[in-house]
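Yeah, one chain of the complex is gone here, protein chain that is, but the others are all in their spots.
Moving on, here comes chain A:
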Amino acid sequence: MLLAASQAGGRLAAVGERGLIILSDDQGVTWRQARAVPTSVSLAAVRFADEHTGWAVGHAGVILRTSDGGETWSRQADGRSLAQASLAEASRSQDARRIKAAQWLVDDGPDKPLMGILAFDTQHVLVVGAYGLIFESTDGGATWTSIMGRLDNPKGLHLNAVERDGDAIYIAGEQGLLLRSDDRGKNFHRLQSPYEGSWFALAVTSNGTVIAAGLRGHAFSSSNKGATWSRLEGAAPASFVGATVVGSDRVVLVNQAGQLVSVGNDERLHVLHAAPLPPTSALVSLPKGALLAVGMTGAKRFSAPANLSGVTP
């Protein structure tokens, strides 16, 4: 079971259950295992700042870092150290509610997963996760600081996906939660959500269009930085779990059932008549119009369906 994948320069890295990290130097044709991965929990996200430096995060709050393009990984943090970081941050704020929440994290033990990564560069990284967890590092991951206090998320909803658009950050989560920061995460504000169900996937195109997708085939797009959203109709009622940008501004979504849909300029979703994939958990765009899907049965590389270009205006 693979859960996520990312480009790392010319290399691909995919992560999954039981600390599995695999690498491909031929854009997904052949794979090999990373040499050293110091964890056995499921890894839910992977992302690189450049071809050498990247992070993988997952269950039990594990944060791994590589500086050799994914060959070897070291453990930078886990649920215990992050809970202590949260408690420290909450104590500084002297906000009783936040201290209580952070104490709960410490007491509960490290059973909460991290779900998403955002790397501005090799030093400045954000990770997000379940129960509203969000941590920031400005020293390449050597120290992590909880920034849960900056988020308007009193219910501690899961943060499922995070993407950036220049200095702007979008976070999508449970029960329709949508957040935006315009200053690299110094301040966040909550967006008016068009949907009360959960989001699992986010994509931002080069011209700033934001696509949020999630439960039961719900997908919305916004061309004004999330101020207003319009529903993208035409999908089967299966949850979207992955999104990627093909070329500069074409967004392709994948649902749990392995069905691919393309977001057309007509504000509709178009089913791509590629053979259905096995149950899928993430999608990555590759050069030359190829796509990589990872999921239940591993990684699968395939050419973007021919009719992807057919839905251009």
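By definition in this document, contacts are C-beta pairs under 8 Å (C-beta built on N, C-alpha and C of every residue); 3 or more make two chains touch, one makes a residue touch a chain; residues count from 1.
Please note the rule applied: contacts and distances are computed from a predicted model.
Per its UniProt record, the hidden chain corresponds to "RND family transporter" from the list "Copper chaperone PCu(A)C", "Aspartyl/glutamyl-tRNA(Asn/Gln) amidotransferase subunit C", "Glucose-6-phosphate isomerase" or "RND family transporter".
Screening A:N160, A:S222, A:Q259 or A:S285 for touch with the missing chain picks out A:N160. Taking the complete complex into account, A:A44 is the one of A:A44, A:A83 or A:L272 that touches the chain left out. Note on the undisplayed chain: of the listed residues A:G54, A:G132, A:G226 or A:G295, the one touching it is A:G295. The missing chain, though absent from the display, is touched by one residue of A:R11, A:H59 or A:R301; that residue is A:H59. Check A:R216, A:R231, A:R268 or A:K300 against the missing chain and you find that the one touching it is A:R216.
In the full complex, chain A makes contact with the omitted chain through residues 1, 3-4, 17-18, 41-42, 44-45, 58-59, 111, 113, 115, 130, 158, 160, 174, 196-198, 200, 215-216, 239, 241, 256-257, 279, 281, 295.
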